[in-house]
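Only a single protein chain was left out; the remaining protein chains are all shown in position.
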Amino acid sequence: MKIIVCVKQVPDTKEIRIDPEKGTMIRKGVPSIINPDDRHALEYALSLKDQDSNTEVVVLSMGPKQAKNALIECLCMGADQAILLSDSAFSGADTWATANTLAAAVRKLMPFDLILCGQQAIDGDTAQVGPQLAERLAIPQVTYTRAIQLEDHAIVVERQMEDGYEVVKAALPALITATRKLNTPRYMNIRDIVKIHQMDDPVQIWDLNYLKLDPDQTGLKGSPTRVKRSFSPTPSSEVTFLTGSTEEMVSSLLDALKNLNLIGK
Amino acid sequence: MEFSLNPTQMMIQQMARKFALNEVKPTAADTDETAVFPWENVKKMQRYGLMGMNMPVEVGGAGTDDISYVIAVEELSKVCATTGVILSAHNSLFCDPLLKFGTPEQQEHYLRPAASGKKLGAFALTEPNAGTDAASQVTRAVKVEKGYRLNGTKIFITNAGEADYYVIFAMTDASKGTRGISAFILEKGWEGFTFGRVEEKMGIHGSSTRELVFRDVFVPQENLLGQEGEGFKIAMVTLDGGRIGIAAQAVGIAQGALDETIAYIKQREQFKRPISQFQAVQFMIADMQTQTSAARLLTYQAADAKTRGLPYSDLAAMAKLFASETAGFVTNKAVQLHGGYGYTREYPVERMMRDAKITEIYEGTSEVQRMVISSHAIG
Partner (left out) sequence: MNNENNNVWVFAEQTGGEIFPVVFEILTEARAIAAKLGTGLSAVMLGYQVEDLAEPLRAYGAQTIYVCDAPEFKDYTTAAYTQQLAALVGQHAPAVLFIGATHNGRDLGPRLASRLNTGLTADCTGLDVDLEKGDLLMTRPAFGGNLMATIVCPSHRPQMATVRPGVFKSLPVESPSKAQIVKVPPEIHPGDLQTEILRIVKEKSQEEEITRAKILVAGGRGLGSAAGFDLLQELADCLGGTVAASRATVDAGWISNARQVGQTGKTVQPELYIACGISGAIQHLIGMNKSRTIVAINKDSSAPIFKIAHYGIVGDLYQIIPAMIEQLSSKP
């Protein structure tokens, strides 16, 4: 069985600070981590490998060269192969262009049985790349996965819903997006850390030429959406005491929170 | 000379730090309170290759260098000194002498399971009347057909009762003093080998510290470690390595206390500002930071020398002496800077202060370290 796990290196959003003047992120000193949901996707793949050593786990990522570190970490957790899609032409991609680029790489890895992604990434929180990748590959998708059972040529998935869950059966190959409920991700193993660091190039780098992608279909150029502006929603650091009658204080508080997009208008 | 960690060491640090924060830190206060050996975490450390990590791959280890191992002990000890010493005792005091002095058969039978995380090891030298003065051992091993018969007791043995395998020292020829001591490998469960009193300690509560009792324990000839009469040498060489592990534990305790304190003083306000803005506080932090960094460098230097096969006996003694006294100093100041809160169990620094003290005592007291260092210096 061949499983492809898509992972993303993201800034640890818990450590992010915002420059209140410019409304931009201060990236300096913010550690890069494997997107948390992606760890659960990888854990599922590795658990299948624990059960059947013939299982092959390939981790796939798109990002700048330093995203190699996230992939090395995946190898140190037990993945067999790591591929980084990296090219200046890929940068600035929205979810459509990202999915298109990943799809080109997956086609090179055919045949496969299962693609696993994290439900969403903590930097963008879009939850879009998984389904968009499944669409580009014309395979079924199941999102919000909280449990998986493998059957012959099919998977039966518990899909988390707002008020319960549904049990969905999908034929393989399929794409699954994993939630934190799926499992508890493992740590890197000291043995694998030593082994992987003795290799010359544990991570393969694939670029635009290698994927034979149209540069207009990837990166910023290939992205239907654009960021028009970004701003910091953080209020000033000084406390603002609200004054007036109870009703007035409450009303000005709620207005302030609405303006910060914290509560509904 | 290279003063930064290599990529492997950095990755091991990242792994150990995350493991310590997620798995060990949440249970550290409870381990202290209940004084129960933290088996659940030890099993995870076995699974992830920490137990036996610095043993070569050929004997079942992960094949790391000693700096990586020191980093792992430090990261664990930052949040829980108990967990740090379990790793140190297993790797340095059990695996290491088997690697250096074990026969291929002994390595296959005892080291491989220990280095690959299937079995836990311990080391027993100290006796009620033979601490620093190891030559006054009264545990006797009398030669019998196909082996030896052991009688006596050992005390203050780390991992005792929990470990599967033990390196034990006993007199085979009392007339020869230290040259009459021999080393043996014993298995838990052998007839006549029992565990006695559990010590109630000031700190490292979760670490098992117990008495070993031998009543006519038969030890087969093939379980003699090294040559007959070589025991004292084996013990001293082993403790040289063990001191690096304890130095790392002490550095971890100091760094853990420092981290807690820095977070606290930025929060704690008195006279309308965070106490971190007071110079008296800042200067204390500067001293704590400087000594901890110096202790770490000495520890890394000793570990590096060991990996390179260079002499490290005095380096290990200096690292352990300085790091353990630093741990004492830093944790004391940490409690001070936490004020009344620091004296309560709501904050971890009081536990760290209690845990720190043992690093000045076990695997050779600070006084023994000074003896070792001065004999190297003066000759």
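In this document, chain identifiers A and B correspond to the written order of the chains, with residue numbering beginning at 1 in each.
Methods note: a residue touches a chain if its C-beta (ideal position, glycine included) is under 8 Å from a C-beta of that chain, and two chains touch if they have at least 3 such contacts.
All values reported here derive from a predicted model rather than from experimental measurement.
Every visible chain touched by the undisplayed chain in the complete complex is listed here: A, B. Listed residues A:G29, A:P111 or A:G164: the one in touch with the omitted chain is A:G164. Touch with the chain omitted from the figure is made, among A:S32, A:S47, A:Q128 or A:Q204, by A:Q128.
Residue-wise, the contact with the chain that is not shown comes from A:I139, picked out of A:L42, A:L60, A:A104 or A:I139. Residue in contact with the omitted chain (choice from A:T55, A:N183 or A:S223): A:S223. Residues touching the missing chain, restricted to chain B, are 263-264, 267-269, 341, 346-347 (touch as defined at the top).
Even with one chain removed from view, chain A keeps its contact list with that chain: residues 11, 13-14, 16-18, 23-25, 94-96, 99, 122-132, 134-136, 139-144, 156, 159-171, 174, 223-237, 239-242, 246-247, 249-251, 253-254, 256-257, 260-265.
Basically, only the chains that are shown with their structure count from here on.
The distance from the centre of chain A to the centre of chain B, with each centre set as the mean of the Cα atoms, comes to 41 Å.
Within the complex formed with chain B, the residues of chain A that make contact are 72-73, 76, 186-194, 197. Against chain A, the residues of chain B that register as touching in their complex are 7-8, 11-12, 14-15, 18-19, 47-50, 53, 57, 62-64, 68, 72.
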